[in-house]
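Report on the structure given below.
The complex appears here minus one protein chain, its other protein chains still in place.
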Amino acid sequence: MHIEVRGLNKQFGDFQAVNDVNFDIAKGQLIGLLGPSGGGKTSILRMLAGLETPTSGDIIFHGKRVNDLPPQERGIGFVFQNYALFKHMTVYDNVAFGLKVKKAAKDVIRERVMSLLELTGLKGFEHRYPHQLSGGQRQRVAFARALAPQPQLLLLDEPFAAIDAKIRTELRTWLKEMIERLGITSIFVTHDQDEAIEVADEIMIINKGRLEQKGTPWDIYKSPQTQFVASFIGESTIVDQVELLKGFEEAASWPGTKALIRPEYIEIGKRNEFRLPSATVPGIVKHLHFRGSEWMVEVMVGDIKLITYRSLEKDVLQPGQEISVLIHRAYLFNDNDTWIMENKLKEDPMPMHI
Amino acid sequence: MNIIMRSRLWTFGFRSTIMLYFVVLIVLPIIGIYSQSLHLGWTPFWDSITDPLAWKAVLLTIKLSVIAALINVVLGTMIGWVLIRYRFPGRRILNSLVDLPFALPTAVGGLMILLLLGPNSFVGNLADQLGFQIVFHEPAIIVAMVFVTFPFVIRGVQPLLEELDKSEEEASYTLGASRARTFFQVIFPSMLPGIISGAMLAFSRALAEFGAVVLVAGNIPGKTLIASVYIFGEIESDNAQGAAAVSVLLLTLSFLILGAVNLVQSRRLGK
(Lines give C-alpha, C1' and ligand atoms only; values in the text may rest on other atoms or scores of the structure.)
Protein backbone atom coordinates (compact mmCIF):
# COMPACT_ATOMS: atom_id res chain seq x y z
CA MET A 1 0.00 0.00 0.00
CA HIS A 2 1.22 3.48 -0.84
CA ILE A 3 1.42 5.76 2.17
CA GLU A 4 1.48 9.50 2.27
CA VAL A 5 1.81 11.66 5.36
CA ARG A 6 1.34 15.44 5.18
CA GLY A 7 2.02 17.99 7.90
CA LEU A 8 1.56 15.52 10.75
CA ASN A 9 1.54 17.02 14.25
CA LYS A 10 0.84 15.50 17.64
CA GLN A 11 0.69 17.33 20.91
CA PHE A 12 0.33 15.83 24.38
CA GLY A 13 -0.59 18.82 26.49
CA ASP A 14 2.33 21.21 26.06
CA PHE A 15 4.62 18.55 24.69
CA GLN A 16 5.08 18.49 20.92
CA ALA A 17 5.65 14.79 20.30
CA VAL A 18 5.51 14.99 16.49
CA ASN A 19 6.31 18.19 14.64
CA ASP A 20 5.28 18.76 10.99
CA VAL A 21 6.30 15.41 9.57
CA ASN A 22 5.93 14.70 5.81
CA PHE A 23 6.86 11.57 3.91
CA ASP A 24 5.89 9.11 1.18
CA ILE A 25 6.36 5.37 1.29
CA ALA A 26 6.15 3.31 -1.87
CA LYS A 27 4.33 -0.01 -1.94
CA GLY A 28 6.27 -3.00 -0.70
CA GLN A 29 9.04 -1.09 1.04
CA LEU A 30 10.48 -1.90 4.43
CA ILE A 31 11.04 1.32 6.33
CA GLY A 32 12.87 1.81 9.61
CA LEU A 33 11.95 4.71 11.86
CA LEU A 34 15.16 5.38 13.72
CA GLY A 35 15.90 7.84 16.48
CA PRO A 36 16.55 8.26 20.17
CA SER A 37 13.95 7.12 22.70
CA GLY A 38 11.16 9.60 23.28
CA GLY A 39 11.74 11.21 19.88
CA GLY A 40 8.23 10.63 18.57
CA LYS A 41 8.76 7.49 16.46
CA THR A 42 6.19 5.44 18.32
CA SER A 43 3.68 8.30 18.18
CA ILE A 44 3.98 8.38 14.38
CA LEU A 45 3.50 4.63 14.21
CA ARG A 46 0.47 4.75 16.50
CA MET A 47 -1.09 7.53 14.44
CA LEU A 48 -0.63 5.47 11.29
CA ALA A 49 -2.41 2.63 13.08
CA GLY A 50 -5.21 4.88 14.28
CA LEU A 51 -4.43 4.21 17.94
CA GLU A 52 -3.64 7.88 18.40
CA THR A 53 -5.39 10.85 16.78
CA PRO A 54 -3.18 13.43 15.09
CA THR A 55 -3.48 17.01 16.33
CA SER A 56 -3.28 18.08 12.70
CA GLY A 57 -2.15 16.75 9.35
CA ASP A 58 -3.28 14.06 6.95
CA ILE A 59 -2.58 10.37 6.72
CA ILE A 60 -3.32 8.99 3.26
CA PHE A 61 -3.41 5.31 2.34
CA HIS A 62 -3.77 4.54 -1.37
CA GLY A 63 -4.81 8.13 -2.04
CA LYS A 64 -7.60 7.99 0.53
CA ARG A 65 -7.50 10.06 3.70
CA VAL A 66 -7.85 7.69 6.66
CA ASN A 67 -7.65 10.11 9.59
CA ASP A 68 -11.24 9.43 10.59
CA LEU A 69 -11.06 5.68 10.20
CA PRO A 70 -10.75 3.73 13.44
CA PRO A 71 -7.92 1.17 13.66
CA GLN A 72 -10.42 -1.60 12.93
CA GLU A 73 -11.01 -0.25 9.41
CA ARG A 74 -7.49 0.60 8.34
CA GLY A 75 -6.34 -2.81 7.19
CA ILE A 76 -3.11 -2.73 9.17
CA GLY A 77 -1.20 -5.25 11.22
CA PHE A 78 0.49 -4.02 14.37
CA VAL A 79 3.23 -5.80 16.30
CA PHE A 80 3.52 -4.30 19.77
CA GLN A 81 6.74 -3.78 21.63
CA ASN A 82 5.85 -6.32 24.32
CA TYR A 83 3.79 -8.25 21.76
CA ALA A 84 0.53 -7.75 23.71
CA LEU A 85 -0.39 -11.37 23.10
CA PHE A 86 -3.74 -12.37 24.56
CA LYS A 87 -2.56 -14.07 27.72
CA HIS A 88 -5.55 -16.30 28.16
CA MET A 89 -5.57 -17.62 24.59
CA THR A 90 -3.46 -20.32 23.01
CA VAL A 91 -1.08 -19.55 20.17
CA TYR A 92 -3.71 -20.84 17.76
CA ASP A 93 -6.45 -18.61 19.17
CA ASN A 94 -4.16 -15.61 19.20
CA VAL A 95 -3.39 -15.98 15.52
CA ALA A 96 -6.99 -16.81 14.67
CA PHE A 97 -8.40 -13.78 16.50
CA GLY A 98 -8.42 -11.34 13.59
CA LEU A 99 -10.01 -13.92 11.30
CA LYS A 100 -12.69 -14.75 13.84
CA VAL A 101 -13.52 -11.08 14.09
CA LYS A 102 -14.01 -11.04 10.34
CA LYS A 103 -16.30 -14.06 10.74
CA ALA A 104 -14.26 -16.18 8.36
CA ALA A 105 -15.33 -19.78 7.91
CA LYS A 106 -13.84 -22.27 10.37
CA ASP A 107 -11.87 -24.25 7.83
CA VAL A 108 -10.56 -21.08 6.21
CA ILE A 109 -9.34 -19.92 9.60
CA ARG A 110 -7.74 -23.24 10.32
CA GLU A 111 -5.92 -23.34 7.01
CA ARG A 112 -4.63 -19.78 7.26
CA VAL A 113 -3.53 -20.10 10.89
CA MET A 114 -1.73 -23.38 10.25
CA SER A 115 0.06 -22.00 7.21
CA LEU A 116 1.15 -18.92 9.17
CA LEU A 117 2.37 -21.08 12.04
CA GLU A 118 4.29 -23.15 9.55
CA LEU A 119 5.74 -20.02 7.97
CA THR A 120 6.83 -18.62 11.33
CA GLY A 121 8.25 -21.93 12.49
CA LEU A 122 5.74 -22.34 15.29
CA LYS A 123 4.25 -25.60 14.13
CA GLY A 124 3.56 -27.83 17.10
CA PHE A 125 3.17 -24.90 19.46
CA GLU A 126 -0.43 -24.08 18.63
CA HIS A 127 -1.80 -25.29 21.97
CA ARG A 128 0.73 -23.46 24.10
CA TYR A 129 -0.10 -20.31 26.03
CA PRO A 130 2.03 -17.18 25.67
CA HIS A 131 3.65 -17.65 29.07
CA GLN A 132 4.95 -21.03 27.92
CA LEU A 133 6.92 -19.50 25.05
CA SER A 134 10.35 -17.90 24.79
CA GLY A 135 10.74 -14.25 23.85
CA GLY A 136 11.60 -15.06 20.24
CA GLN A 137 8.63 -17.39 19.91
CA ARG A 138 6.27 -14.79 21.32
CA GLN A 139 7.58 -12.30 18.82
CA ARG A 140 6.80 -14.73 16.01
CA VAL A 141 3.31 -15.30 17.35
CA ALA A 142 2.74 -11.54 17.44
CA PHE A 143 4.01 -11.37 13.86
CA ALA A 144 1.77 -14.23 12.71
CA ARG A 145 -1.22 -12.74 14.50
CA ALA A 146 -0.71 -9.36 12.82
CA LEU A 147 -0.40 -11.02 9.40
CA ALA A 148 -3.38 -13.33 9.71
CA PRO A 149 -6.09 -10.89 8.51
CA GLN A 150 -3.90 -10.09 5.45
CA PRO A 151 -3.15 -6.44 6.24
CA GLN A 152 -1.96 -3.99 3.60
CA LEU A 153 0.51 -2.40 5.97
CA LEU A 154 2.53 -3.93 8.77
CA LEU A 155 3.62 -1.73 11.67
CA LEU A 156 6.17 -2.98 14.18
CA ASP A 157 6.99 -1.10 17.38
CA GLU A 158 10.53 -1.92 18.56
CA PRO A 159 10.06 -5.52 17.46
CA PHE A 160 13.36 -6.78 18.84
CA ALA A 161 13.73 -4.67 21.97
CA ALA A 162 12.64 -7.37 24.39
CA ILE A 163 14.74 -10.15 22.90
CA ASP A 164 18.15 -11.47 23.98
CA ALA A 165 21.03 -9.94 22.03
CA LYS A 166 22.06 -13.39 20.82
CA ILE A 167 18.91 -14.33 18.93
CA ARG A 168 18.15 -10.76 17.96
CA THR A 169 20.41 -10.81 14.89
CA GLU A 170 19.00 -14.13 13.81
CA LEU A 171 15.44 -12.87 14.17
CA ARG A 172 16.24 -9.68 12.25
CA THR A 173 17.38 -11.60 9.21
CA TRP A 174 14.36 -13.86 9.51
CA LEU A 175 11.99 -10.91 9.65
CA LYS A 176 13.60 -9.17 6.70
CA GLU A 177 13.36 -12.30 4.57
CA MET A 178 9.80 -12.92 5.65
CA ILE A 179 8.65 -9.41 4.79
CA GLU A 180 10.46 -9.48 1.45
CA ARG A 181 8.78 -12.76 0.62
CA LEU A 182 5.33 -11.44 1.47
CA GLY A 183 5.93 -8.12 -0.26
CA ILE A 184 3.96 -6.23 2.36
CA THR A 185 4.65 -2.57 3.04
CA SER A 186 6.19 -2.44 6.51
CA ILE A 187 7.33 0.19 8.95
CA PHE A 188 9.27 -0.60 12.07
CA VAL A 189 10.44 1.55 14.92
CA THR A 190 13.85 1.12 16.49
CA HIS A 191 16.44 3.05 18.45
CA ASP A 192 19.22 0.70 17.36
CA GLN A 193 21.07 1.96 14.30
CA ASP A 194 22.61 -1.42 13.46
CA GLU A 195 19.15 -2.89 13.36
CA ALA A 196 17.81 -0.14 11.10
CA ILE A 197 20.79 -0.30 8.74
CA GLU A 198 20.69 -4.06 8.51
CA VAL A 199 16.95 -4.54 8.05
CA ALA A 200 15.46 -1.48 6.36
CA ASP A 201 15.28 -0.60 2.68
CA GLU A 202 15.02 3.00 3.73
CA ILE A 203 15.55 4.73 7.03
CA MET A 204 13.74 7.73 8.41
CA ILE A 205 15.64 9.48 11.16
CA ILE A 206 13.32 11.04 13.73
CA ASN A 207 14.56 13.40 16.40
CA LYS A 208 12.56 15.62 18.74
CA GLY A 209 9.41 14.99 16.75
CA ARG A 210 10.97 16.02 13.44
CA LEU A 211 11.88 13.96 10.42
CA GLU A 212 15.58 14.71 9.98
CA GLN A 213 16.29 12.67 6.89
CA LYS A 214 14.83 9.90 4.80
CA GLY A 215 16.89 7.68 2.52
CA THR A 216 18.64 4.38 2.06
CA PRO A 217 21.07 3.44 4.83
CA TRP A 218 24.01 4.07 2.47
CA ASP A 219 22.76 7.52 1.47
CA ILE A 220 22.26 8.51 5.04
CA TYR A 221 25.69 7.31 6.01
CA LYS A 222 27.38 8.86 3.03
CA SER A 223 25.70 12.23 2.97
CA PRO A 224 24.00 13.11 6.21
CA GLN A 225 21.93 16.26 5.82
CA THR A 226 21.94 17.42 9.41
CA GLN A 227 24.41 17.36 12.23
CA PHE A 228 22.09 15.14 14.24
CA VAL A 229 21.99 12.51 11.50
CA ALA A 230 25.74 12.62 11.09
CA SER A 231 26.37 12.07 14.77
CA PHE A 232 23.57 9.54 15.26
CA ILE A 233 24.61 7.23 12.43
CA GLY A 234 28.00 5.58 12.71
CA GLU A 235 30.79 6.52 15.09
CA SER A 236 32.40 9.92 15.14
CA THR A 237 34.55 12.43 16.95
CA ILE A 238 33.61 16.09 17.08
CA VAL A 239 36.54 18.46 16.51
CA ASP A 240 36.16 22.12 17.50
CA GLN A 241 39.10 23.60 15.62
CA VAL A 242 39.36 21.65 12.42
CA GLU A 243 41.54 24.35 10.81
CA LEU A 244 44.46 23.10 12.90
CA LEU A 245 44.44 19.81 10.99
CA LYS A 246 46.55 19.57 7.88
CA GLY A 247 44.53 19.87 4.69
CA PHE A 248 41.61 21.60 6.38
CA GLU A 249 43.14 25.05 6.92
CA GLU A 250 40.45 26.58 4.70
CA ALA A 251 37.90 25.94 7.37
CA ALA A 252 39.26 28.92 9.26
CA SER A 253 37.32 31.17 6.87
CA TRP A 254 34.03 29.99 8.45
CA PRO A 255 34.20 30.99 12.09
CA GLY A 256 32.14 28.89 14.49
CA THR A 257 32.36 25.82 12.32
CA LYS A 258 32.95 22.42 13.86
CA ALA A 259 33.90 19.15 12.23
CA LEU A 260 32.70 15.61 12.65
CA ILE A 261 35.25 12.96 11.75
CA ARG A 262 34.43 9.27 11.47
CA PRO A 263 37.01 6.61 12.37
CA GLU A 264 36.91 5.29 8.83
CA TYR A 265 37.92 8.75 7.45
CA ILE A 266 41.23 8.43 9.26
CA GLU A 267 44.24 6.39 8.23
CA ILE A 268 47.24 5.89 10.51
CA GLY A 269 50.65 4.29 10.06
CA LYS A 270 54.35 4.93 9.60
CA ARG A 271 55.14 7.84 7.30
CA ASN A 272 56.50 5.56 4.58
CA GLU A 273 53.29 3.59 4.41
CA PHE A 274 51.52 6.54 2.78
CA ARG A 275 51.48 7.27 -0.91
CA LEU A 276 51.23 10.99 -0.22
CA PRO A 277 53.19 11.61 2.96
CA SER A 278 52.85 15.36 2.52
CA ALA A 279 49.12 15.11 3.31
CA THR A 280 49.72 13.51 6.69
CA VAL A 281 50.20 15.06 10.10
CA PRO A 282 52.30 13.62 12.89
CA GLY A 283 50.40 12.16 15.83
CA ILE A 284 51.06 10.19 19.01
CA VAL A 285 49.29 6.97 19.97
CA LYS A 286 47.56 7.57 23.28
CA HIS A 287 45.68 4.36 23.98
CA LEU A 288 45.08 1.05 22.28
CA HIS A 289 41.90 -0.97 22.87
CA PHE A 290 41.57 -4.50 21.61
CA ARG A 291 38.12 -4.86 20.02
CA GLY A 292 38.12 -8.53 19.09
CA SER A 293 38.46 -8.09 15.32
CA GLU A 294 40.56 -4.93 15.25
CA TRP A 295 42.36 -2.33 17.34
CA MET A 296 40.62 0.84 18.35
CA VAL A 297 43.28 3.51 18.49
CA GLU A 298 43.16 6.87 20.24
CA VAL A 299 45.54 9.30 18.53
CA MET A 300 46.52 12.78 19.66
CA VAL A 301 47.19 15.27 16.89
CA GLY A 302 48.35 18.32 18.77
CA ASP A 303 45.60 18.79 21.33
CA ILE A 304 42.98 17.07 19.22
CA LYS A 305 41.99 13.52 20.14
CA LEU A 306 40.87 11.33 17.23
CA ILE A 307 39.57 7.79 17.21
CA THR A 308 40.16 5.26 14.47
CA TYR A 309 40.52 1.52 13.86
CA ARG A 310 43.53 -0.48 12.70
CA SER A 311 43.63 -3.93 11.26
CA LEU A 312 45.16 -6.74 13.31
CA GLU A 313 47.19 -7.69 10.21
CA LYS A 314 49.31 -4.54 10.40
CA ASP A 315 52.19 -3.89 12.79
CA VAL A 316 51.13 -3.56 16.36
CA LEU A 317 51.44 0.02 17.59
CA GLN A 318 52.58 1.00 21.06
CA PRO A 319 51.20 3.76 23.25
CA GLY A 320 53.42 6.81 22.98
CA GLN A 321 54.60 5.84 19.51
CA GLU A 322 54.90 8.62 16.92
CA ILE A 323 52.93 7.93 13.76
CA SER A 324 51.51 9.72 10.72
CA VAL A 325 47.81 10.46 10.45
CA LEU A 326 45.94 11.02 7.20
CA ILE A 327 42.46 12.49 7.48
CA HIS A 328 40.62 11.83 4.23
CA ARG A 329 37.59 13.99 4.86
CA ALA A 330 35.59 15.76 7.53
CA TYR A 331 31.98 16.61 7.89
CA LEU A 332 31.67 20.31 8.65
CA PHE A 333 28.75 22.08 10.17
CA ASN A 334 27.77 25.36 11.75
CA ASP A 335 24.45 26.84 12.82
CA ASN A 336 23.25 27.41 9.26
CA ASP A 337 24.86 24.84 7.07
CA THR A 338 26.44 21.42 6.76
CA TRP A 339 28.83 20.13 4.09
CA ILE A 340 31.57 17.59 3.45
CA MET A 341 35.15 18.72 2.96
CA GLU A 342 37.82 16.53 1.40
CA ASN A 343 41.48 16.78 2.40
CA LYS A 344 42.82 19.47 0.01
CA LEU A 345 46.42 18.13 -0.03
CA LYS A 346 45.29 14.65 -0.90
CA GLU A 347 43.57 15.91 -4.03
CA ASP A 348 46.67 17.80 -5.21
CA PRO A 349 49.33 15.21 -6.16
CA MET A 350 52.00 17.92 -6.79
CA PRO A 351 53.36 16.41 -10.07
CA MET A 352 56.61 18.50 -10.24
CA HIS A 353 58.24 16.32 -7.59
CA ILE A 354 58.06 13.23 -9.77
CA MET B 1 -19.77 3.13 8.01
CA ASN B 2 -23.11 2.06 9.38
CA ILE B 3 -21.53 -0.08 12.04
CA ILE B 4 -19.43 2.87 13.17
CA MET B 5 -22.46 5.13 13.50
CA ARG B 6 -24.31 2.51 15.47
CA SER B 7 -21.39 1.89 17.78
CA ARG B 8 -21.11 5.64 18.38
CA LEU B 9 -24.74 5.77 19.40
CA TRP B 10 -24.23 2.89 21.79
CA THR B 11 -21.11 4.50 23.20
CA PHE B 12 -22.97 7.72 23.80
CA GLY B 13 -25.83 5.88 25.52
CA PHE B 14 -23.48 3.95 27.79
CA ARG B 15 -21.51 7.01 28.75
CA SER B 16 -24.54 9.08 29.66
CA THR B 17 -26.04 6.25 31.68
CA ILE B 18 -22.91 5.76 33.71
CA MET B 19 -22.44 9.45 34.34
CA LEU B 20 -26.08 9.79 35.37
CA TYR B 21 -25.77 6.83 37.71
CA PHE B 22 -22.68 8.34 39.26
CA VAL B 23 -24.31 11.71 39.77
CA VAL B 24 -27.56 10.33 41.16
CA LEU B 25 -25.96 7.86 43.51
CA ILE B 26 -22.96 9.80 44.78
CA VAL B 27 -22.93 13.46 43.92
CA LEU B 28 -26.60 14.30 44.49
CA PRO B 29 -26.87 12.81 48.01
CA ILE B 30 -23.82 14.76 49.20
CA ILE B 31 -25.17 18.01 47.82
CA GLY B 32 -28.52 17.14 49.33
CA ILE B 33 -27.22 16.68 52.83
CA TYR B 34 -25.05 19.78 52.85
CA SER B 35 -27.85 21.93 51.49
CA GLN B 36 -30.40 20.42 53.88
CA SER B 37 -28.26 21.17 56.91
CA LEU B 38 -27.85 24.78 55.81
CA HIS B 39 -31.13 25.51 54.09
CA LEU B 40 -32.50 27.34 57.13
CA GLY B 41 -29.33 29.40 57.43
CA TRP B 42 -26.34 29.33 59.73
CA THR B 43 -28.16 29.87 63.02
CA PRO B 44 -30.16 26.65 63.14
CA PHE B 45 -27.13 24.77 61.85
CA TRP B 46 -25.06 26.22 64.66
CA ASP B 47 -27.81 25.53 67.20
CA SER B 48 -28.04 21.91 66.09
CA ILE B 49 -24.38 21.17 66.48
CA THR B 50 -24.02 23.10 69.72
CA ASP B 51 -26.84 21.19 71.34
CA PRO B 52 -25.00 19.64 74.32
CA LEU B 53 -26.30 16.18 73.54
CA ALA B 54 -25.10 16.52 69.95
CA TRP B 55 -21.55 17.60 70.61
CA LYS B 56 -21.21 15.26 73.55
CA ALA B 57 -22.19 12.42 71.21
CA VAL B 58 -19.65 13.58 68.62
CA LEU B 59 -16.88 13.95 71.20
CA LEU B 60 -17.64 10.57 72.71
CA THR B 61 -17.52 9.01 69.25
CA ILE B 62 -14.16 10.58 68.49
CA LYS B 63 -12.72 9.54 71.84
CA LEU B 64 -13.85 5.94 71.59
CA SER B 65 -12.82 5.71 67.93
CA VAL B 66 -9.32 6.87 68.81
CA ILE B 67 -9.08 4.25 71.54
CA ALA B 68 -10.38 1.55 69.21
CA ALA B 69 -7.93 2.60 66.49
CA LEU B 70 -5.02 2.47 68.95
CA ILE B 71 -6.01 -0.99 70.16
CA ASN B 72 -6.15 -2.05 66.54
CA VAL B 73 -2.71 -0.65 65.87
CA VAL B 74 -1.24 -2.87 68.58
CA LEU B 75 -3.24 -5.98 67.75
CA GLY B 76 -3.06 -5.47 64.00
CA THR B 77 0.69 -4.95 63.87
CA MET B 78 1.27 -8.05 65.96
CA ILE B 79 -1.14 -10.23 64.00
CA GLY B 80 0.03 -8.95 60.64
CA TRP B 81 3.58 -9.77 61.63
CA VAL B 82 2.78 -13.21 63.01
CA LEU B 83 0.67 -14.22 60.01
CA ILE B 84 3.34 -13.24 57.50
CA ARG B 85 6.54 -14.15 59.28
CA TYR B 86 5.73 -17.34 61.14
CA ARG B 87 4.63 -20.71 59.84
CA PHE B 88 2.47 -22.56 62.32
CA PRO B 89 -0.54 -24.85 62.22
CA GLY B 90 -3.78 -22.99 61.53
CA ARG B 91 -2.07 -19.98 59.97
CA ARG B 92 -4.06 -20.14 56.75
CA ILE B 93 -7.36 -20.46 58.59
CA LEU B 94 -6.57 -17.51 60.84
CA ASN B 95 -5.56 -15.49 57.82
CA SER B 96 -8.93 -16.10 56.18
CA LEU B 97 -10.74 -15.38 59.43
CA VAL B 98 -9.29 -11.87 59.51
CA ASP B 99 -11.89 -10.74 56.99
CA LEU B 100 -14.79 -12.12 59.01
CA PRO B 101 -15.83 -8.75 60.43
CA PHE B 102 -16.13 -7.43 56.86
CA ALA B 103 -18.23 -10.37 55.78
CA LEU B 104 -20.45 -10.42 58.83
CA PRO B 105 -23.46 -8.10 59.06
CA THR B 106 -22.62 -5.49 61.66
CA ALA B 107 -25.88 -6.07 63.48
CA VAL B 108 -24.92 -9.71 63.85
CA GLY B 109 -21.55 -8.60 65.16
CA GLY B 110 -23.29 -6.43 67.73
CA LEU B 111 -25.53 -9.27 68.78
CA MET B 112 -22.54 -11.56 69.20
CA ILE B 113 -20.87 -9.11 71.53
CA LEU B 114 -24.08 -8.66 73.42
CA LEU B 115 -24.41 -12.40 73.91
CA LEU B 116 -20.79 -12.83 74.86
CA LEU B 117 -20.45 -9.97 77.30
CA GLY B 118 -24.09 -9.36 78.22
CA PRO B 119 -25.76 -9.46 81.63
CA ASN B 120 -26.24 -13.21 81.89
CA SER B 121 -23.03 -14.28 80.26
CA PHE B 122 -19.95 -15.64 81.98
CA VAL B 123 -17.83 -12.58 81.20
CA GLY B 124 -20.64 -10.23 82.17
CA ASN B 125 -21.07 -11.86 85.57
CA LEU B 126 -17.34 -11.90 86.17
CA ALA B 127 -17.06 -8.22 85.40
CA ASP B 128 -20.06 -7.52 87.59
CA GLN B 129 -18.38 -9.18 90.55
CA LEU B 130 -15.22 -7.21 89.93
CA GLY B 131 -17.32 -4.09 90.09
CA PHE B 132 -17.36 -2.75 86.57
CA GLN B 133 -19.74 -3.05 83.71
CA ILE B 134 -19.18 -3.77 80.07
CA VAL B 135 -22.39 -3.91 78.12
CA PHE B 136 -24.33 -0.64 77.83
CA HIS B 137 -21.17 1.16 78.84
CA GLU B 138 -18.14 2.50 77.03
CA PRO B 139 -16.09 -0.73 77.07
CA ALA B 140 -18.74 -2.52 75.01
CA ILE B 141 -18.73 0.27 72.42
CA ILE B 142 -14.96 0.00 72.16
CA VAL B 143 -15.17 -3.78 71.78
CA ALA B 144 -17.77 -3.36 69.03
CA MET B 145 -15.61 -0.80 67.26
CA VAL B 146 -12.49 -2.95 67.52
CA PHE B 147 -14.45 -5.88 66.16
CA VAL B 148 -15.74 -4.16 63.04
CA THR B 149 -12.43 -2.43 62.26
CA PHE B 150 -10.29 -5.46 63.05
CA PRO B 151 -9.05 -6.21 59.47
CA PHE B 152 -7.83 -2.72 58.52
CA VAL B 153 -4.43 -2.55 60.17
CA ILE B 154 -3.65 -6.20 59.49
CA ARG B 155 -4.45 -5.85 55.82
CA GLY B 156 -2.51 -2.61 55.69
CA VAL B 157 0.62 -4.13 57.20
CA GLN B 158 0.70 -7.49 55.43
CA PRO B 159 1.52 -6.39 51.87
CA LEU B 160 4.32 -4.17 53.15
CA LEU B 161 5.85 -7.02 55.11
CA GLU B 162 5.59 -9.27 52.09
CA GLU B 163 7.26 -6.68 49.91
CA LEU B 164 10.05 -6.13 52.40
CA ASP B 165 13.18 -7.66 51.00
CA LYS B 166 14.57 -10.28 53.35
CA SER B 167 18.05 -9.12 52.38
CA GLU B 168 17.46 -5.72 53.97
CA GLU B 169 17.06 -7.46 57.28
CA GLU B 170 20.03 -9.71 56.63
CA ALA B 171 22.12 -6.69 55.69
CA SER B 172 21.27 -5.20 59.06
CA TYR B 173 22.40 -8.38 60.83
CA THR B 174 25.67 -8.54 58.91
CA LEU B 175 26.32 -4.96 59.96
CA GLY B 176 26.14 -6.12 63.53
CA ALA B 177 22.68 -4.89 64.52
CA SER B 178 20.78 -6.83 67.14
CA ARG B 179 17.36 -8.32 66.48
CA ALA B 180 15.54 -5.59 68.39
CA ARG B 181 17.50 -2.85 66.67
CA THR B 182 16.83 -4.40 63.27
CA PHE B 183 13.15 -4.56 64.03
CA PHE B 184 12.83 -0.97 65.15
CA GLN B 185 15.16 0.59 62.59
CA VAL B 186 14.66 -1.54 59.51
CA ILE B 187 11.40 -3.46 59.67
CA PHE B 188 9.15 -1.16 61.63
CA PRO B 189 9.74 1.93 59.45
CA SER B 190 8.68 0.01 56.38
CA MET B 191 5.53 -1.21 58.15
CA LEU B 192 4.68 2.25 59.36
CA PRO B 193 2.78 3.55 56.30
CA GLY B 194 0.53 0.49 56.44
CA ILE B 195 -0.04 0.95 60.15
CA ILE B 196 -0.87 4.62 59.74
CA SER B 197 -3.24 4.24 56.82
CA GLY B 198 -4.82 1.16 58.42
CA ALA B 199 -5.32 3.06 61.66
CA MET B 200 -6.88 6.00 59.87
CA LEU B 201 -9.27 3.77 57.98
CA ALA B 202 -10.14 1.99 61.21
CA PHE B 203 -10.71 5.33 62.89
CA SER B 204 -13.01 6.61 60.18
CA ARG B 205 -14.91 3.33 60.08
CA ALA B 206 -15.32 3.43 63.86
CA LEU B 207 -16.62 6.99 63.62
CA ALA B 208 -19.26 5.83 61.18
CA GLU B 209 -20.16 2.54 62.85
CA PHE B 210 -23.79 2.09 63.70
CA GLY B 211 -25.09 -1.48 63.56
CA ALA B 212 -22.72 -3.14 65.98
CA VAL B 213 -22.73 -0.26 68.43
CA VAL B 214 -26.44 0.45 68.60
CA LEU B 215 -27.10 -3.02 70.04
CA VAL B 216 -24.51 -2.90 72.80
CA ALA B 217 -24.27 0.76 73.74
CA GLY B 218 -27.48 1.24 75.64
CA ASN B 219 -27.65 4.64 73.92
CA ILE B 220 -28.01 6.76 77.06
CA PRO B 221 -27.97 10.39 75.88
CA GLY B 222 -24.89 12.21 77.05
CA LYS B 223 -23.27 9.00 78.30
CA THR B 224 -23.19 6.19 75.77
CA LEU B 225 -24.93 7.79 72.83
CA ILE B 226 -22.55 7.96 69.88
CA ALA B 227 -22.93 10.25 66.89
CA SER B 228 -24.44 7.89 64.33
CA VAL B 229 -27.01 6.68 66.85
CA TYR B 230 -27.75 10.29 67.74
CA ILE B 231 -28.37 11.01 64.06
CA PHE B 232 -30.63 8.00 63.85
CA GLY B 233 -32.59 9.27 66.87
CA GLU B 234 -33.00 12.69 65.28
CA ILE B 235 -34.31 11.10 62.10
CA GLU B 236 -36.77 9.00 64.07
CA SER B 237 -38.05 12.12 65.82
CA ASP B 238 -38.45 13.87 62.47
CA ASN B 239 -35.72 16.44 63.02
CA ALA B 240 -34.14 16.12 59.59
CA GLN B 241 -32.31 19.41 59.84
CA GLY B 242 -30.65 18.50 63.15
CA ALA B 243 -29.69 15.08 61.83
CA ALA B 244 -28.24 16.65 58.69
CA ALA B 245 -26.22 19.18 60.67
CA VAL B 246 -24.50 16.57 62.83
CA SER B 247 -24.07 14.40 59.72
CA VAL B 248 -22.28 17.22 57.96
CA LEU B 249 -19.94 17.57 60.92
CA LEU B 250 -19.17 13.87 60.90
CA LEU B 251 -18.90 13.74 57.12
CA THR B 252 -16.45 16.58 56.96
CA LEU B 253 -14.31 14.83 59.54
CA SER B 254 -14.43 11.60 57.53
CA PHE B 255 -13.46 13.41 54.34
CA LEU B 256 -10.45 14.91 56.03
CA ILE B 257 -9.34 11.49 57.19
CA LEU B 258 -9.92 9.93 53.80
CA GLY B 259 -7.90 12.72 52.23
CA ALA B 260 -5.10 12.09 54.70
CA VAL B 261 -5.13 8.37 53.94
CA ASN B 262 -4.90 9.08 50.22
CA LEU B 263 -2.01 11.41 50.88
CA VAL B 264 -0.14 8.78 52.90
CA GLN B 265 -0.76 6.13 50.27
CA SER B 266 0.14 8.29 47.30
CA ARG B 267 3.30 9.38 49.00
CA ARG B 268 4.18 5.76 49.54
CA LEU B 269 3.52 4.96 45.89
CA GLY B 270 5.37 8.09 44.83
CA LYS B 271 8.51 6.82 46.53
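Going in written order, the chains are labelled A and B, and every chain counts its residues from 1.
The rule is short, and it goes like this: contacts are C-beta pairs under 8 Å (C-beta built on N, C-alpha and C of every residue); 3 or more make two chains touch, one makes a residue touch a chain.
We take it that contacts and distances are computed from a predicted model.
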From "Spore germination protein KC", "Sulfate transport system permease protein", "ABC transporter" or "Sarcosine oxidase subunit alpha family protein", the hidden chain's UniProt protein name: "Sulfate transport system permease protein"
Contact set of the excluded chain (shown chains only): A, B
Identified contact with the non-displayed chain, of A:34, A:49, A:66 or A:330: A:49
Subunit B residues touching the omitted chain (full complex): 3, 7, 10-11, 14-15, 18, 21-22, 25-30, 32-33, 36, 75, 78-79, 81-83, 86, 88, 90, 94, 96-97, 99-116, 121, 146-147, 150, 204-205, 207-211, 214-215, 227-229, 231-232, 235, 240, 243-244, 247, 250-251, 254-255, 257-258, 262
Positions on subunit A contacted by the hidden chain, ascending: 49-51, 70-74, 76-78, 80, 82, 84-88, 97-98, 101-102, 145-146, 148-149
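The working rule: only the chains that are shown with their structure count from here on.
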Between subunit A and subunit B, centroid-to-centroid distance (C-alpha), Å: 58
